[in-house]
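One protein chain is absent from this view; the other protein chains keep their places.
Letters are used for the chains, namely A, B, C and D, taken in the order the chains are written, and counting of residues starts over at 1 for each.
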Amino acid sequence: MEVCESSKVSLREFGCEQNLLSRPDGSASFVQGDTSVMAGVYGPAEVKVSKEIYDRATLEVLIQPKVGLPTVRERSQEQCIRETCEASLLLSLHPRSSLTLVLQVLHDDGSLLSCFLNAACMALMDAGLPMSCLFCGVTCAINTDGQIITDPTAAQEKESRALMTFAIDCAKRRVLMSSTKGSFSVHELQQCIAVSQKASEKIFQFYRDSVRRRYSKNL
Amino acid sequence: MATAQVSEAEKVYILHGIREDLRVDGRGCEDYRHMEIETDVVSNTDGSAKVTLGHTAVLVGIKAEIGKPRPMIPNEGYLEFFVDCSANATPEFEGRGGEELGTEISNTLYKVFNNKHSVDLQSLCISPGEHCWVLYVDVLLLQCDGNLYDATSVAIKAALFSTKIPRVHISTDDEGGKEIELSDDPYDCMRIQVENVPCIVTLCKVGHRHVVDATLQEKACSVASLIISVTHKGTVTCTRKVGGGSLDPESVFEMTEAGKRVGKALHAPLMKLLQHEESLGRKTPKVGFLG
Amino acid sequence: MAGLELLSDQGYRLDGRKATELRKVQARMGVFAQADGSAYLEQGNTRALAVVYGPHEMRGSRSRTLHDRAAINCQYSMATFSTAERKRRPHGDRKSTEMSLHLKQTFEAAIMTQLYPRSQIDIYVKILQSDGGNYSVCVNAATLAVIDAGIPMRDYVCACSVGFVDETPLADLCYAEESVSSLSVALLPRGGQIALLQMDARLHQDHLEALMEAAMTACKGVSKVLDEVVRQHLQEAAVLNVCP
Amino acid sequence: MKDTPLSNCERDFILKAIEEKKRLDGRQTYDFRRIKITFGTDYGCCFVDLGKTRVMAQVSCELVAPKESRPNEGIMFFNIELSPMASPAFEQGRQSELSVKLNRQLERCLRNSKCIDTESLCVVAGEKVWQIRVDVSMLNNDGNLMDAASVAAITALCHFRRPDVGIQGDEVTVYSPEERDPIPLSIYHMPISISFSFFQQGTFLLVDPCEREERVMDGLLMIAMNKHREICSIQSSGGIMLLKEQVMRCSKIAAVKVSEITELISKALLNDRTARKAGGRCGFAESMPQERITALKTDETLMETSDVTERANDIVEKAGAPPQTVPSPLVPAPGVGQVSQGQQNTWGLQEEDEDDDDDDDEQNGKETKMETEPQEEEKGAGDVVEISDSEEEEVVILTSETSGQAKNADSSSHQKRAAASKRRPKK
């Protein structure tokens, strides 16, 4: 297996704005290159009796596509994100209540799922919800030459042989969630995980910086 | 209302009354309530009729449209039924509340009317396999006071009687394609033979006897009823049992016999009335809802 | 527009009416015995049937209960055979839902709902035959039905649509005229208050006043007819009523 | 989820203020809030901020068969989506009264006023026409969604470019933007909806109500107009009684507001066009405010990945053949399946372990709370991990080798740590 070229292993510029909407309890927009997502969090709030869970909060994740109504693709992404969030949020602190995370696609230029994850994490942080750890999403694509590309654009995604998105927690750099498409070897998978772990450090550093910047005036 | 609430004592009173052939409103067991029928009441349709039976009111509109014959029967047209249980009839029907009842009635109507023994479906064919007339029979329930099936069937028969389908002229153009032309002349039209169209008689089993044209209160006392469609010759074309209770074979026989008798007698005055109305012509203004 | 001359040089419209002439209005109150109030109204070839139930105990979800007034619940539907082209669904599409909303809004303004806290009033309107001005006909029919039900109202609500052709306002549009431009007004004639105003047309602002004036005059015309119908109904009933 | 109800005193306060011609945000009665228009990366994507209300519009197109009644006209489709992001009271996929009202008003405002030349959208008469779809998503509801939506929709339509098509015989080719420049829609005029809210039985009138004001208002009058002072639609809503004079006054105010907003839209469109021509990047990344402390941006970052392959190799080698640790269930007799009995049961043990662990943690947490705090701050993130590492090692020893348990315990230790760190600021 070829050693991947370092030039491909880069993250597009990314940015984030927190607390940009007035209605939600927490909100954030996250931009990765041209891909951008807005997230809003409501909760903990009253929950419908039918959805109530007696020992923890009910988390609902909704993805709003840019055009038309949510389809099966959005539903499966919602599932991935919900599981990730459930793993990191301390839901048992808010029994019998509801948390709603709404994600709105603003522009899709590849690595959408990882952008969803990052926006979700920033919004949850903004909402002040207790979490056991932060998480971030990294998308890796393996192109036909076997090269690993992190944070691919839509065009790169199209040309790739395999596409993997991992959610990584900040404490141990463990994989919280993985979603893959296409074919790849075990070795490649491990490589991608390793790359993603590396990339996550940058993102976590960015989280840290942005939160530090945000609270710079308060402290 | 679609259903009426009746206390136990009232039930007993109704039950005993029917046993003695004297119903609450003074009728015998095989008497219908006063019925008013008028045809041609809605002008956007090809045929229409309004029937009131006691407080029950039904409006039927028939629209003829050109469609494609069913592949299995290329030389026949067909009928489509839709029953709109509107909220006007009772607030229970608001939103989707009336859909269930509507589907139930329309399913029965398909069985009763959409066959070549009831309506001459071949006359609805324009060119076999290609074009035929589709009659959209839309039933609108305006008020429910029991016995919807009978009122609906009478209204459908009357509406079919009044239906005027424009004559069709088929011409062939140079390339062999057929062109359909509808006649503009309102008098140049096709009528539907309604002689064999059956009427529905609903018999409600109350206690040990059965009644026709049950009111809502009587319906509430009955556990099962039999829907029988009968032609003018007294032939039974369809029977259906509705309601949760059961009927023993003897009473089914008795009810069918009674249904035949009642149904047969229903056709003669209906046809007489329809012909009488037709003979009045266009000069007498329609009463419609203004009466 | 559309190749049709809506207003001839002599000032006549498609159906031979003058510009400000209303269609013939015929109505009857108390059509059905089971409802609390009912009315049938035809305005030209548009015909509507309105039925009122209530005020009665809240049905369905109690959460809609209003503690200081009655909740008004409207449903507008069209008979499947009411239009030239057969309709598939009698109600539930966006347009009928909007129409139901508009009716609700109109009658919330006119009915003295504060007299019936925690109750509900149902108004169901069905278009049997449609030839333009559906909203107006529904409002007029529903007004009669509400009066028939003995529910207190500030005043009649009368509705009428007007259009604007060749610098001339046309009153009470039929279907063919409606496609060009239409302004519908629901008016409480005595105070000149507008309960609902809706316009679907491109119209220069300067013409608005003239058009609204025409609409209000037309509504007042309708109100005269309704008034006659109600008085007639009252007398018919009261003539026979032997006063104690 | 239900919207939080407005308290009576708030209601009274707002009404009182309106009577005194004052508004919550200090505006005058006829003032609009600040309108900001930004564009997305694609054509036909537009954001409108009206005060704190924020909506997004996206225009898209596809080739479809035309309606039978209008064989040579394109189709316009509008959809306003009340995304639950905008307000907790909005539910996904439900046709609420509000959504019907907004959708119909937008249709009336943009479709019925014939502001777009639908005939130019015809490709092959009777067979293929363009369907232009406008999706408006509400992102934040702070009142007056209608005006924001109408501005967003018309701006997006102006901004939109559809692909060019070529017809050769029966074949229709859609050219990609690289092949041929996309074509803008032909727009005759720009109708903009202006909302007026009425209070106290129509005695008071406000332009551009915010969410609080919308809650206490009696009713709304929406007038859609273009800059030629042509009214495209009027709609009153809510149980209000209007007088003719009020409607006339509103229409005059609307004319002024519309010309202002039209000006703004044209300017925004022009700016965007020049920016795009200059080849500059445009999109959200650019529109993100740099000066706010809530926002941060980084540039493209490279990563050191030299050891990635080694690490991957390491892991793969170490793992080797996957250990068959999963004990197969014993079958005492045919047809009887059994779990747990006679097998290695880890459940009871694990629970105990966790309990112990918890206790430990709790004590740890309490003890270390005071002492470790300065330390932690100094050392930063790495150290926190270390502390937990040691804990985790313990955990790993205590529990059996099933990974699920390790993870379980792991997360519980995380919880503790988070709990501990949460306690810290209280001090």
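Heads up, the rule we're going with is that a contact is a pair of C-beta atoms (placed from the backbone, for glycine too) under 8 Å apart; a residue touches a chain by one contact, two chains touch by 3 or more.
As a convention for this text, contacts and distances are computed from a predicted model.
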Subject >> Complex member absent from the view - protein name from UniProt, among "Large ribosomal subunit protein uL3m", "EKC/KEOPS complex subunit CGI121", "Mediator of RNA polymerase II transcription subunit 18" or "Exosome complex component RRP4" >> reply: "Exosome complex component RRP4"
Original post:
For the chain omitted from this view, which of the shown chains does it touch?
Top reply: B, C
**OP:** Write down which of C:25, C:41 or C:149 is the residue touching the left-out chain.
**Re:** C:149
Original post:
Which positions on subunit C touch the chain that was left off?
Top reply: 28, 30, 36-37, 54-57, 70, 112, 116-119, 147-156, 188-191, 227, 230-242, 244
Original post:
Considering the entire assembly, which residues of subunit B contact the chain that has been omitted?
Top reply: 5-10, 12-13, 16-17, 19-20, 22-28, 30-38, 52, 212, 261-262, 265-266, 269-270, 273, 276-277, 285, 287, 290-291
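We adopt the following convention: only the chains that are shown with their structure count from here on.
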Original post:
Leaving out subunit D, how do the leftover chains split into contact groups?
Top reply: A | B, C
Original post:
Suppose you hop from subunit A to any chain it touches, then on again the same way; how many hops at least until you reach subunit C?
Top reply: 2
Subject >> Top chain pair, ranked by how many C-beta pairs fall in contact >> reply: A-D
**OP:** Report the chain closest to the protein's overall CA mean, measuring from each chain's own CA mean.
**Re:** D
Original post:
So how far apart, in whole Å, are subunit B and subunit C when each is placed at the average of its C-alpha atoms?
Top reply: 32
Original post:
Distance-wise, how many Å sit between the C-alpha centres of subunit A and subunit B, to the nearest whole number?
Top reply: 62
Original post:
Between subunit B and subunit D, what is the separation of their C-alpha centroids in Å?
Top reply: 53
**OP:** Mark out which residues of subunit B touch at least two other chains, giving numbers and ranges.
**Re:** none
Original post:
Chain contact graph: line, ring, star, complete or other?
Top reply: line
**OP:** Go through the chains and record each pair that touches.
**Re:** A-D, B-C, C-D
**OP:** State the interface residues of subunit D toward subunit A in the complex, per the touch definition above.
**Re:** 1-2, 40-42, 45, 52, 54, 56, 58, 60, 79, 81, 83-88, 92-93, 133, 135, 137, 139-142, 283-285, 288-289, 292-309, 311-313, 315-316, 381, 384-385, 388, 392, 410-411, 414-415, 417-419, 422
Original post:
What residues of subunit D sit close enough to touch subunit C in their complex?
Top reply: 95, 97, 100-101, 103-104, 108, 112-114, 219, 221, 225, 228-244, 247-248, 251-252, 255
Original post:
Hey, which residues of subunit B end up touching subunit C in the complex?
Top reply: 1, 42-45, 48, 55, 57, 59, 61-63, 65, 82, 84, 86-88, 90-91, 94-96, 136, 138, 140, 142-145, 288-291
